[in-house]
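Quick one: the structure is below, questions incoming.
What follows is part of the complex, with its chains left where they were.
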C-alpha cells in the first residue's frame, strides 16, 4: 500500500542542496526535502566561548529556528526570551551531531555557528538541518586558516533521517501528516561510513519492541547512504572525504 | 563623480521581486536590492487583536528581523526577550506604512501579519521590506474572503526608498558603506500616486538646511516612481490599482 | 576488570524507593540510586491545561530541577527565567515516558504534575526520576476520583536506566565519573512488560556501531527488569499491575 | 476658527522651564508646556560605554519614561523588562537630537545621561523633553572638567516642537486631543540657528502632499525660534551660545 503521497516505505522525498544561497557568510546552503526547506548558514568567528579561550581548540555549535511563515497558521516569534523546549532540543542535537565528526583541535581556536532557519516546515526539519549543516560547515571550514593544513578538521561526513511506524508500517522520511499519525518516531544521525552518531526513538503515547526497532534502524541506515550521496554530489570537487 | 559602486546619484540598485518564494503562507516575496535581500511573508489569521474584536475591522501589522547570517560578523539572535530599539522602530514603520494605504473596514475582521526577515543586509533593509511587503500583502489579500467584494482593501500601493547626503552630495538608495558615511539620512515612504506616507530625516551628528531637505525629497520621489513600476510588473495582472 | 566503584558491568547501584516522604502531596517518593537522590512529588489538580478543557481527558506532566546543593560546586538557581536546555530535555522526557503508559481518558479531567527535584546528583538523575515518578504517580492516582473505577489509568509500569561505553566496555547504570568518561551514552525507558518507550543513544564526540548498540540495549533491558521489581516491592499491595 | 483651547494655529502653549528642580544631579529642569510636564535630569558619570573606553571622547544619551500617574487611566509601570516600542523610539530621538549639537571630543571621556520622566502627559512629551534636556545638559556640562576649557562641548542649542494637520488645518504644538485627531503628525527638531536636526512626519492612516509638508515645516521653524528664546531666558547669563 503506497503512502499518502504515493511513496514506497523506503522512499526519500526529493532532496536538493543549493550552496552559496546567501552572500555574507562563508557557508550558506538551502536544503529542500519535499515540502520542507531550511537555510543553513555557517559563520566563522575568531572568538571561542570563554571556557575554551586559550585552549587552542575550536568549537562548533548550531542554532535552530522556525520562521514565522514556515507553518500555517503562522508561528509566533519567540520574543519573550523563552526559547521553547523543542527548539532547544533540536539545536543541541544539531550541534552534537556536527561535533561528533569534528576534530576540534585541528580546527584551531575559532568558533563556527551554523544557523538552521526553517523556511517551510513539512516534517523532518531537524534531520534536513543536519544534512544541510554538514555542507555549510565544509564550505565554512574552507575559509578558516587551519593551524596544521595537513590535518582536516572533519573526520567524516554526517547526515540524518527520520523513520517511524505509521498505520503499522515502518516508513522512511516522514512528512508532517505521517509524523502526526506515527505511533513510533525515530531520528537517526549517522556518519558517511555508516556509524551511529545519535539514535532517538520515541513511542508517541505508545511503545515498541525489538523487531520494530531493528526494522526502523535498517530503513534509516539505508536512507542515510542515499543522503550522503546527495551531499557528496552537492560539494563535488570540494567533498573532503575519501 | 560616480559613487563607490559606479552608480550615478539618482541610480537605484538593481531591484527584483520574486513572488511565491515559500509555500505555507499566501503571500511570500523575496526582495533583492543590490546586496540586500529580504523575505516578506504575509500570513492571514481570523483572530484580530483583542482591542479590535467584534469591531468588524481588520488589522495589518509587520515584524522585522535580521537573520544571524545576514551580516558579517554574525548578528546574535535576540533570545533574551530584548528586541532592540532599531528593530522595534523599523517594524512599527513597516506596519504604519502598510496601514496608511489600507481600508481596514473593507478587509473585514481578519489579521494580516507581514514578516520581513533580512537574509542579506547591505543597507536599505527597511525600505526594501516596505516595498516587498506591499506585494506580499496584495497576494495575501487575494485569499481573504472580503465582506464586500466590490470594496478592495487597499486604496493605493506603497513603496519606500532612502536618500542621503554622502560626501556633500545628495544620493539615492544608499548601500551600507554609503549609509555609514552619510551625514544626513532620510527614508521616504510614498504611495503609488505620489503622496507622502512618512518622512524621516536625521542628521547623523550633523544638521541640514531647507535646500538639502528639498533635494533629498525630490530624489526620493523620483526613485519611488521607478520602484512602484517594479512592483506593478511583479504583480502583472494581479496589480489591483488603476 | 571491575568498575571504579567495584561493580561488575551489569550491576546496578543500590536502589531504594521511600514512599510518603513529604506530607502535603498525595504522591511523594525519595529515590536513592547510589550517590544520586531525587524527590518525586506528584500533585493532583482539577485544572487541566487550556487546550484540554472540556475534552474529558486528563494530563500528566513533569518538572525536573537540580537543587543548588546537589552538586559541588553549588549549582546557581535559574532565577532569570532561562530554564537551560538540559533541564527542558529531561523534563520533557519524564513527562513523555509517564504518558506512554497512561490512559488519559481513564484518568478523567484532571492534571497530575510530578516534580522531580534532585537532592544529590551522581549520574543517572533523569532515569532515577522516571523510576521514582512512576511510584509517586501510582500513589497520586489512588486519590483521584476516576470517571470509571473499573478502568485503571495506567496500562503498565515504566522505569528507566542508563547504559554506556566506558573505556571500551559496555556498562549499566553509570555514575557521574563514568558518565563523564563515556564515549557512548544511552538512556532507555521501558515498560514493566519489556516494551520500549524511549531510546536515546548519543556518541559523545564519538560514534558507535550495530553490535555496540545491541549490547547496550541488552544491558538496559536486563537492568530495567530488576528496577521494575524494586518498584513493585515498594508499592507492595498497592502495585496496580498484574 | 480658533482651536479647542482657544489658540490660533501658530500659538504655542504656555512654556516654562524651572532649573535646579531637584538637588542630587547637576542638571535638573522641570518643563511645563500647557498640560504637559516633564522632569529632565542630567547626571554625569566618568564611566563611558565600553565601546568608547580609552577613545578620549564622551557620550550623551537619554532615557524617557512616562510616570504611572501621568495619564488617566494610570499607566502601568514596565516591570517585566519589555520597554515598549514608543518609549524606545522617543529616547533614541532625544539622545540623537542632543548629540547632533555636541562636540563629543570637547566633552572629554565622560558620560552624560539625561532622564526625561513625564509627570503629566497632554501631548508633545517628546518635544518638551528635548527642549528641557538641552537646558539640563548645559547645567550638567558646567560641572564637567573639560579637557580644553576653550572648546565648549555644544556647538548650538537644540529644541523641538510638533506640528500637524487637524481637521484640515495646519497647527503648531498639538495637545493630546489634537494629537488624537490629527491626520498628519510631524515632529521637528532644530538648532537655535535654524538648521534641521530631525524631521519625522507621519500620515496617521492618511497621506500628505508637498504643500502640506512645506506648511508644517514653516510652522515648526517659527515655533522653534520662540522656544529657543525661552531656553535662553531660562539660562540667562549661563546661556553658552552667541
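Order as written gives the chain letters A, B, C and D; numbering starts at 1 within each chain.
Here, a residue touches a chain if its C-beta (ideal position, glycine included) is under 8 Å from a C-beta of that chain, and two chains touch if they have at least 3 such contacts.
As the structure is a computational prediction, the values presented were derived from the model and not from experiment.
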(message) How many copies of this one chain make up the entire complex, given that 4 are placed?
(response) 6
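Simple rule for what comes next: only the chains that are shown with their structure count from here on.
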(message) What are the mutual neighbours of chain A and chain B in this structure?
(response) none
(request) Assuming chain B simply isn't there, give the groups of remaining chains that still touch in a chain of contacts. (result) A, C | D
(request) Could you say what rotation angle superposes chain A on its sequence twin chain D, using C-alpha positions and rounding to the nearest 5°? (result) 120
(message) Taking each chain's centre as the mean of its CA atoms, which one is most distant from chain D?
(response) C
(request) With chain centres taken as the means of their Cα atoms, state the distance from chain A to chain C in Å. (result) 28
(request) Could you list which residues of chain B touch at least two other chains? (result) 80-82
(message) Graph shape for the chains shown, where an edge means the two chains touch. Line, ring, star, complete, or other?
(response) line
(request) Would you mind giving me the full set of chain pairs in touch? (result) A-B, A-C, B-D
(request) Note which residues of chain C are touching chain A in the complex, please. (result) 81-82, 85, 88-89, 91-92, 96, 99-102, 104, 156, 191, 194-203, 205-210, 213, 217
(message) For the complex, give me every residue of chain B touching chain A.
(response) 22-25, 28, 35, 37, 39, 41-43, 45, 63, 65, 67-74, 77-83, 113, 115, 117, 119-121
